[in-house]
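Here the complex is missing a single protein chain, while all its other protein chains stay put.
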Amino acid sequence: MATDAIRVAILGASGYTGAELLRVLLRHPRVRVVALTADRKAGEGIETVFPQFLGLGLPRLVTIQEVDWSGVDAVFCALPHGTTQEVIAGLPTHLKIVDLSADFRLRDPAEYAKWYGHEHRAPKLQEEAVYGLTEMYRSGVATARLVANPGCYPTSAQLPLLPLLAADQIDPDDIVIDAKSGVSGAGRAAKEGSLYCEVGEGTHAYGVGSHRHGPEIEQILSETVGRPIVVNFTPHLMPMNRGMLSSIYVKLKPGVSADDLRATLLQRYADEPFVQITSQGVAPQTRHVRGTNACHIGVFPDRVKGRAMLFSVIDNLMKGASGQAVQNFNVMYGLPETTGLDQIALFP
Amino acid sequence: MATDAIRVAILGASGYTGAELLRVLLRHPRVRVVALTADRKAGEGIETVFPQFLGLGLPRLVTIQEVDWSGVDAVFCALPHGTTQEVIAGLPTHLKIVDLSADFRLRDPAEYAKWYGHEHRAPKLQEEAVYGLTEMYRSGVATARLVANPGCYPTSAQLPLLPLLAADQIDPDDIVIDAKSGVSGAGRAAKEGSLYCEVGEGTHAYGVGSHRHGPEIEQILSETVGRPIVVNFTPHLMPMNRGMLSSIYVKLKPGVSADDLRATLLQRYADEPFVQITSQGVAPQTRHVRGTNACHIGVFPDRVKGRAMLFSVIDNLMKGASGQAVQNFNVMYGLPETTGLDQIALFP
Amino acid sequence: MATDAIRVAILGASGYTGAELLRVLLRHPRVRVVALTADRKAGEGIETVFPQFLGLGLPRLVTIQEVDWSGVDAVFCALPHGTTQEVIAGLPTHLKIVDLSADFRLRDPAEYAKWYGHEHRAPKLQEEAVYGLTEMYRSGVATARLVANPGCYPTSAQLPLLPLLAADQIDPDDIVIDAKSGVSGAGRAAKEGSLYCEVGEGTHAYGVGSHRHGPEIEQILSETVGRPIVVNFTPHLMPMNRGMLSSIYVKLKPGVSADDLRATLLQRYADEPFVQITSQGVAPQTRHVRGTNACHIGVFPDRVKGRAMLFSVIDNLMKGASGQAVQNFNVMYGLPETTGLDQIALFP
Partner (left out) sequence: MATDAIRVAILGASGYTGAELLRVLLRHPRVRVVALTADRKAGEGIETVFPQFLGLGLPRLVTIQEVDWSGVDAVFCALPHGTTQEVIAGLPTHLKIVDLSADFRLRDPAEYAKWYGHEHRAPKLQEEAVYGLTEMYRSGVATARLVANPGCYPTSAQLPLLPLLAADQIDPDDIVIDAKSGVSGAGRAAKEGSLYCEVGEGTHAYGVGSHRHGPEIEQILSETVGRPIVVNFTPHLMPMNRGMLSSIYVKLKPGVSADDLRATLLQRYADEPFVQITSQGVAPQTRHVRGTNACHIGVFPDRVKGRAMLFSVIDNLMKGASGQAVQNFNVMYGLPETTGLDQIALFP
């Protein structure tokens, strides 16, 4: 470890995104993890909560109050929605922060209040926060103190859609996003709906018309198009631990073909290390990005004239959460974006 | 067993739909299974091929040639596509036949040739066959000698769509069917793509724009609407043994609401024992129809104005194959349709 | 339904064994389900809690207090351990009861207190209760008012072991039971350890040396042998919904071979409808008894001289719980034991 290591604290280390942050950051060549918090498990070793860290000699879990912030440079905040805004509002201002909750993603306070059921409790920070879809907001992230890390569904949907909307190749008013997610997206909370027997050997839609990632998707699409956009976004739960597939059905602008969409995406992402466009006719699979920060996108013509399909896969815990958080961290510190993020997918 | 038992042969008993037929028919009060064929496994006991039949004292597997047709009244044909048409063409004409292959589903010989790569080899039978989506073609099935049992995807898509098209409540030119299937739909053939490690812990679209159930869906929709309809039909493979969910995105005709769709479906299926409309706000789950002939349908408004969503779940091996085959058999013999089909879903 | 239907109440209908009881009893030709209790969900429809019962027109869930016992003949009690004994102690004595909890399985009050951490609160009933491993205690069950339905692990272990111990063919002091269970055995309580992500894609032993089914196994083995027996019983959690496999490693008595064990089991279970011995060389699979009351047992010689192996599979929710409960009920009412229990396994 270089003496100029960036000293990092992970708030909420006992959840799945916290553990995934730790997995990545422990192998990040410029990072030293100096604090791990988990209020209810404070005092325990992290290897008790997550035995995959057995034998690594890590700091014990502490409460947020116990952290000595003078020895910390940057914070990854993996706390639940709602409490996050108050915690972050109370942190010293010398800290750079990547927040993985939804608290700072919606910019419009009215929109936030509508979807989350209460006024935002840190409106100044909400204004300050930069939305961290790295490939799109890189320059803003570079100078941000607080980055609002995107949701998993929005990431998987926006990466294929934004360049096509920017190029005016698809109709923004006719977009269907049928999204499929592994169960880890629901976190480690003990809920009946996340039990093995409730999820295994079956599938179903959930949060139909009411999932909070809907307005997050629409916010960014609207910004790109320049007017309010509403999309169909329908999440489904899959019997798998991780992985996310967004199957997106779009209407082409007159004279545009699926090949044109493909060309736009190929060009837009030519220099992006984490986004790959699959070969003609190849539908991407979630398992081929498992454990990585990659997004694979496939483009197909529809048999219905004037329409096309996009398939976008990510690992919901990586590009959909902790991986993109580290990518943003790298941008904030001027490091190569792939630093610590060169994992190859674990398949099978 | 009544002395007036209907004597049944299952052709292709060593595949998954064959085994599922056997599971159902062995508990059917009016059926006696008198022959099980499996050319490559002829001579073996069925309990060697499918140990779930251990201890039931069933007839050994034989070749089709070995069957004494004089002792058979009805045939369930669960053979691969392509060879089926020749086998059935060679059967005695006193037999009633439910065919689970795709060979007799498409009525237009040109359409068949286009999608299956060869001229139909039993065009007379193709003309004679009745398409067995029971709830829609009951009267035709009742008098048919040869029923073409529908595909799993078409069944799950047509049941929610046909009443709405018939009622002119949705736009037939703007239908997206995002379908999700368990692996048993691919059969028991040893293919790399069906291996546990290739399917487990992940999901992906397949047969995009090229799956043969597309034209089957369109044929029936077109017939209902009265002109050629093209839909987006996109199948996805799920890491689960059985179950099928079709998430269908539709555009409402002017003045029509999602509630109107729901009312139409409730009325249309009020007397149908196998079709249930879920309560407002309840998305159906494949696991709740596992092992049964049921179809559960949910209706939701879209946040996009003028659009709605339908979710339809079946067990791909039951209502999507063997269950509906028995349902058709019941109709052909004038039996109550639920005879032998009163299973309750195995959950968890 | 015959007018002489036996009127049944299921206490604890919102758990997995409760639902499984309902699945079986709704198709039982002599039973009418007249009451379903679930204290915390009282007032809801059972189809809200378990959508597989949609469309069946069942009674709503009520509290135990709300049940009119004068209209009930028999009770299946699927309540948590500990509270069960008090509930049952308070029931009218005209009721026949099959209890699926562990409360009445251990006969020795001291043993009960040791493993469950408190004195038994209904010691009279504990004395009265008959242990319902049907194949072994049929005559006692036939005249019992209260049957203690065996645990899943004990059922899967005792069925292969008891005849061999009775025949003095194996050493009772050298028995290793390595048991593997699906997750439904842990019930529907929302616990971190039962979450999809904590169970999926992995396996582990649990309750090592401390699982309460250990003394239950030993109690019956000891009774058979005539002196206290201690065995190694080690449960493992499998990433699957249901199914249980006990791999049992035994030492042969001098002069005894694995073939002798097989002969003993074949003879002992020749007339038992639910127990099947697999063919030589065939290891039974849990999936082939899924959803049924069957137990398949395989016998193999060990490469280590003088030792042998037994593999026993059941469905933990059926022969391991609700199926055997109905089997006992049938015995209590003098009905054929297979009444309502003729399911064929759902495979795949």
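A few remarks follow.
As written, the chains take the letters A, B and C, and residue 1 is the first residue of each chain.
Operating definition for what follows: a contact is a pair of C-beta atoms (placed from the backbone, for glycine too) under 8 Å apart; a residue touches a chain by one contact, two chains touch by 3 or more.
Everything quoted here is computed from the prediction, not taken from an experiment.
Checked against the hidden chain, the listed residues C:284, C:320 or C:340 yield one contact partner: C:284.
Residue-wise, the contact with the chain that is not shown comes from C:232, picked out of C:48, C:83 or C:232. From the options A:55, A:92 or A:117, the residue with contact to the unseen chain in the full assembly is A:55.
Only one residue in the set C:45, C:243 or C:323 touches the chain that does not appear here, and it is C:243. Where chain C meets the chain that is not shown, the touching residues are 173, 176, 178, 180, 182, 197-198, 200-206, 208-209, 214, 230-232, 234, 236, 238-243, 245, 247, 249, 281, 283-288, 290, 298, 300-305, 307, 309, 311, 313, 348.
Residue positions on chain A in contact with the hidden chain: 16, 19, 22-23, 26-27, 48, 50-56, 183-184, 200-201, 241-242, 276, 278-279, 282, 284-285, 287-292, 294, 296, 317, 342, 344-348, in rising order. In the full complex, chain B makes contact with the omitted chain through residues 16, 183-184, 188, 190-192, 194-201, 239-241.
Heads up, the rule we're going with is that only the chains that are shown with their structure count from here on.
Chain closest to the overall centre, judged by the mean of its C-alpha atoms against the mean of all protein C-alpha atoms: B.
Between the chains A-B lie more C-beta contact pairs than between any other two chains. If each chain is reduced to the centroid of its CA atoms, chain B and chain C end up 36 Å from each other. Taking the mean of the C-alpha atoms as each chain's centre, chain A and chain B sit 39 Å apart. Among the residues of chain B, those in touch with two or more other chains are 200-201, 241-242, 284-285, 287-288, 290, 348.
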